[in-house]
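Here the complex is missing a single protein chain, while all its other protein chains stay put.
Take a look at chain A:
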Amino acid sequence: MNKDAEMKQSSWDLQTSPNKPWRKVLYEKQPYPDNYTDEKMFLRDLKKNIDIKEITFLEAVAGASLLLQEFCNVVAFVLIYFYILYEWIDPFVILVSMGISTVLGFIYYRFFLSNSVENRIGSDLRTLITFIVFGRLFSPVFHTLTDTISTDTIYTMTFVMMLVHLIFFDYGVGAAIVSSSLSVSAVVFCSICLASRLSSANNAFILITTAVVMFVLFPVLRTEMNNPNSFKVLFLLLNTYFLYHVSIFATILFLLVVILICIIFPLLYVHYQKYKENIYGPWDEAIVDDADSIICNSNSIFQHSADDLR
C-alpha cells in the first residue's frame, strides 16, 4: 500500500509533457499538474539585497563614537556629582567653569554657526534668566524632593534613567525609538534624584545646572559642529584621569565599556553584515506617496482649473 501510494505520488509529480513550455499564467489550461514547479521560471523575479550599502569598519566606529560621546557625558556627570558630594572640589569652581564653557559655546554657536544673532539674543537671554531665577528659587524644593528615599534606590534609579537616556537619545538616526524629550526628561529626573544627596540647596542648583548644560545645550552645539572627534578624545581622557583618582576598578570597567563600544560592537556589526539578506519580489507591496501630497496636488489642480475658467 505504501509503495503504491508513493508510485502514484511520483506519477502525479512527474506527469509532464515536454512539448509545450510551461508559462506562468493562470488563464490557460496547461498540460502540467497543479503542483508542477518549473525550475527555470520559479523564483525568477526574486531579488536580494537591492541597493544595500556595505558599511566598513571605520564607518561603523564613527557611528559608534556618537554613543561613546554620550556615554562619556553620562560618566562625566556622575563624576561631577561625586566630586561635589564628597567635597573634593569647591562647587563654585564647577559652576564657574560650566558658566564659562557655556558662554564660550554660546558665542561660538550664535556667531559662527547661525546667522540671526540679533533676533535670537533677546529670547536666549530671557530663557537664561528664567532658568536661573526659577532654578535658584526652586532648588530648595528639588533638594528635599526625594530626600526620604534611600540612597540605594536613588543610585539604582539613576542607573536606570541614564540607561533610558542613552537608549532614547537622538544620535542623528531617524529610528522610531528616538525620543529627545524622553531622554532629556530622564536626565532631569536623575539630576533631581541625585541633588537630594547633596549637602545644600546651592549644590543642588549647581548639579541641575550642570545636567542642563551637559545634556541639553552641549548636544545641540555638538550636532551643529558635526560631532568633532576632539570632544570625544577630550572627554575620554578627562574621564579616565578623574575616574582613576576615584577608583581603579571603575576605571577598568569604564575602559572595558569603551573598548566594547568602539571596537567590539563595530567589529560584530561589520562581521554579521554578510548574513543580511533582504528579499524582494513581485509580492511586495508597492509604495505610493502618502495622502497629504495628493491633497496638496489636487489643491494645485483645483487652482489650475480655476485659472482656466478665468
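One rule holds for everything that comes next: contacts are C-beta pairs under 8 Å (C-beta built on N, C-alpha and C of every residue); 3 or more make two chains touch, one makes a residue touch a chain; residues count from 1.
Rule of thumb we're sticking to: contacts and distances are computed from a predicted model.
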item	value
Protein name, per the UniProt record, of whichever chain is missing from view ("Translation initiation factor eIF2B subunit alpha", "Fibronectin type III and SPRY domain containing 2", "UBC-like protein" or "phosphatidylinositol N-acetylglucosaminyltransferase")	"phosphatidylinositol N-acetylglucosaminyltransferase"
Candidate in contact with the missing chain, chosen from A:34, A:51, A:118 or A:152	A:34
Sites on chain A contacted by the missing partner chain, in the whole complex	2, 5, 8-9, 12-13, 24-28, 33-35, 37, 42-43, 45-46, 278-279, 281-291, 294-295, 297-299, 301-302, 304-305
